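Supplied in structure tokens, the structure appears directly below.
Removed: one protein chain of the complex. Kept in place: all other protein chains.
Moving on, here comes chain A:
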Amino acid sequence: MSDQSAPGAASSSPPMVRMAGVNKHFGDLHVLKDIDLEVARGEVVVVLGPSGSGKSTLCRAINRLEPIDGGTVEIDGTLLPEEGKDLARLRSDVGMVFQQFNLFAHLTILDNVVLAPTRVRGVSKAEAQERARALLDRVGIAEQSNKYPAQLSGGQQQRVAIARALAMEPKVMLFDEPTSALDPEMVGEVVEVMAGLAKDGMTMVVVTHEMGFARRAAHRVVFMDDGEIVEDTTPDSFFSRPATERARDFLGKILTH
């Protein structure tokens, strides 16, 4: 499916995500080096790279969970402020799914999904619950809505986390290694939900090691190494004709296993 054209690329509306000249240091370590990245509306971008390449930091910098030292981040044409209420409001438009699920441990599955719409958006409890049930149904967790996160499997928890993010009706979804903490047999169910979202036209930035998802659902592959974007191309050309030695090296390591 790598031949599908990137949606929104031709339209005149601003890109959904735009990073320009983003830099980030952890002490002496330069983890993001002059990152420029644009993600169009409806586009699915998969970020690949060896561990320590800065791909997770890049993903977290998009909604400023990771503060940056320089450069700008725009969401749907609006500059992301450094802190305060405006940042919180913009963040509420950016869904995020974490490697460790991070479901609220003291709340039921339903309350996990209901919390933010009622508290951030002021949606009535009844309406939020109705929408939460629909979303949980969509990710296949409807029967578990009164359980607590710890009572669910990893794959189920991650699907709830996706539903929780979707409940805010985000403009873009960030996935920070969503399947890396899962047992192998549970990866498929989460990838399935993500592929469904991609098909429905959600704008997505996905940091992952799931090459299957990259081949199947991505419009673009961004390959990072050592804090830089080394390649930015279609999945087809990345996997079959990697342009750089570093990408060939990376692909050689992961594909020969």
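As a working rule, a residue touches a chain if its C-beta (ideal position, glycine included) is under 8 Å from a C-beta of that chain, and two chains touch if they have at least 3 such contacts; residues count from 1.
Methods note: contacts and distances are computed from a predicted model.
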>> So one subunit is absent here. Using its UniProt record, which name fits best from "SufE family protein", "3-oxoacyl-[acyl-carrier-protein] synthase 2", "Metalloprotease TldD" or "Amino acid ABC transporter permease"?
In response: "Amino acid ABC transporter permease"
> Which residue among A:24, A:55, A:131 or A:164 touches the omitted chain?
Replying inline: A:164
> Thinking of the whole complex, not just what is shown, which of A:98, A:223 or A:238 touches the missing chain?
Replying inline: A:98
>> In the complete complex, the non-displayed chain touches which residues of chain A?
In response: 63, 65, 85, 88-96, 98, 100, 102-106, 115-116, 119-120, 148, 150, 161, 164-165, 168
